[in-house]
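To start, the structure itself, in structure tokens.
Note that one protein chain is taken out, while the other chains of the complex remain in position.
By letter and in written order, the chains are A and B; residue numbering begins at 1 in each of them.
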Amino acid sequence: MLRFILTKLLYLVPTMLGITLVAFGFIRLLPGDPVLLMAGERGVAPERYAQIAAQLGFDKPVWQQYLLYLNNLLHGDLGNSLVTKKPVLSEFLTLFPATVELGLCAIIIATAVGVPVGVIAAIKRGSWFDQISMTGALIGFSMPIFWWGLLLIIFFSGILQWTPVSGRISLMYFFPPVTGFMLIDSLISGQAGAFKSALSHLILPSVVLATIPLAVIARQTRSAMLEVMGEDYVRTARAKGLSPLRVIGVHALRNAMIPVITTIGLQIGVLLAGAILTETIFSWPGIGKWMIDSISRRDYPVVQSGLLLIAAIVMIVNLIVDLTYGLINPRIRHK
Amino acid sequence: MTDTTVKISDAAIRRRQIKEFWFYFSQNRGAVIGLVVFVLLVLTALFAPLLAPHDPTQQYRDALLAPPFWAEGGRAGFLLGTDAVGRDMLSRLIYGAQYSLFIGIVVVAIALIGGIFIGLIAGFYGGWVDNVIMRVMDVVLAFPSLLLALVLVAVLGPGLTNAMIAIAIVYQPHFARLTRAAVMGEKAREYVTAAKVAGASNLRLMFKTILPNCLAPLIVQATLSFSSAVLDSAALGFLGMGAQPPASEWGTMLAEAREFILRAWWVVTFPGLAILISVLAINLMGDGLRDALDPKLKRS
């Protein structure tokens, strides 16, 4: 097992190197010049331009810049933002919890709703519940979530005024960030109503972000259940006279969950992509919005190190999914 | 002599396969509905100039943000209302179908061809070639697709063509992986060995012998990619990186409409609905295709 993990980790090294190359290379290819963007409508004199470019290190040959970048990376220095002049890593760390909170909440909603719906749909195959829920899942799967988010805002925030429009918590509440997760921090703060406020801010964006994973999980659960229920050992269990609940609960569900867990794990990429859109719509201060803003501002260091960090997270999560899959899959173990 | 007999039976098998395929496909009510909607969509796109009541770029400056005809203040001349510069929504939506289909087709074509080519090479040659190619694919897959497409578009410059290229590049590894896996599976089969012994060239082996036998998963993936391409290009358009105004691409229309979300619901609602319906239709078809093509799922 350890060897398995080590090989997997070793495989990550060239990929990571490739990612730095891609992140760095793309950024150098970006048209548009951060120095000019800083100057804006006014323009910048050629001498001044050269001066600033030198200060930012843009005057060196590209390969030197790359080696310098790699060297800095190895020393844990991801560069400074051109716009705010602050270290990229510290900006990432302040914004990342917001995205994680949103993503976790979305995946919890997607799993908590998707798995039972899929199981019931499989058990009652062909029933109205199956048909309606699977149609719903397909609609969810086909949903342009940026539009879906706008519709929810119009309805719940605009017409009904049930939920706040944007942000993470009402400005009435004010407490130090301990974990960076607003739900937990609001509990720790002990201020009455803070948790409720944080929750009401979180609900619409997480529902929007959960839409596609929910649909995928429900469909995957259903088909995995159907497959497992057709297997011999489930039939045997049934024939042995075990109660249907026990058959489904213990035997079928446990085995059907293996591909479902993989599916859930693989939604991380979908979630991060979705976070870009969701955070834009709801003005959620997370890394998705940060990346979009930085791309449009040509904030080279932020974009390249941001890409790197996000890719690293995706790969690590995928690795964990891989390992869990190996751990829990009895068929693999038996072989 | 034997050669011809093989060919005839081949054709007969194909015909039977198609018949069988259609049987399973038409069993699936959703798939048929999806197909019908999709055909309608294609017809709309093809005959847009005949169907659209107005020129999609014509600005009626006396009718800015007119609501749909049934709402208060609506006009019969603009069935679904007008946008902020007085362009007819219905006509823009109809022309928008052209963009979406075009995007879907081009993206899938580029991704499919590129992916098959790369996948075939990796799977067929194996060894270090395979290793290098697959590591590169890993790199591409490590990024969330929309994020990578965004950065690519930023590099290439915002616009429809570049958005399509970016999305195709991002999708391409899926096809490459599928092809590679299929090729690896097929390579050891008897008919390949037989062809090899018969002296078939590598190229012939790859494209004529192996490829046709791994088409099923590729077709399913292609339909999936088609709908994702429509969604992702709309998302890029929404973020201002896709088709540029005044193009009546649905995502771009949504981006332009965003500032009117509280004032003119129709400019927000209809383009999104158009995206949803087209993507849904394609996905329904995709489900049907998968059920009909994938023998394993057919059983359950």
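Definition applied: a residue touches a chain if its C-beta (ideal position, glycine included) is under 8 Å from a C-beta of that chain, and two chains touch if they have at least 3 such contacts.
The criterion applied here is as follows: contacts and distances are computed from a predicted model.
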**Fill in**
By UniProt, of "Zinc protease", "2-oxoisovalerate dehydrogenase subunit alpha", "ABC transporter substrate-binding protein" or "Nitrogen fixation protein FixG", the chain left out is "ABC transporter substrate-binding protein"
**Asked** Where the complex has a chain not shown, which of A:28, A:60 or A:86 is the residue touching it?
**Response** A:86
**Item:** Listed residues B:51, B:84 or B:184, member touching the removed chain
**Value:** B:84
**Request:** Determine and list the chain B residues touching the chain excluded from the picture.
**Result:** 57, 59, 61, 64, 84-86, 154, 157-158, 240, 244-246, 258-264
**Message:** Could you pull out which residues of chain A are in touch with the chain that's been left out?
**Reply:** 31-34, 36-46, 48-49, 52, 55-56, 80, 82-87, 89-91, 93-95, 153, 157-158, 161, 164-168, 170-172, 174-177, 189, 283, 285, 289-290, 296, 298
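Methods note: only the chains that are shown with their structure count from here on.
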**Asked** Within the complex, which stretch of chain B touches chain A?
**Response** 30, 135-136, 138-139, 142-147, 150-152, 154-155, 157, 227, 231, 234-235, 238-239, 251, 254, 258, 261-262, 265, 268-269, 271-272, 275-276, 279-280, 282-284, 287, 297, 299-300
**Prompt:** Can you name the residues of chain A that touch chain B in the complex?
**Reply:** 11, 14-15, 18-19, 22, 26, 29-31, 135, 138-139, 141-144, 146-148, 150-151, 153-154, 158, 223, 226-227, 230, 269-270, 272-274, 276-277, 280, 291-292, 295-296, 303, 307, 310-311, 314-315
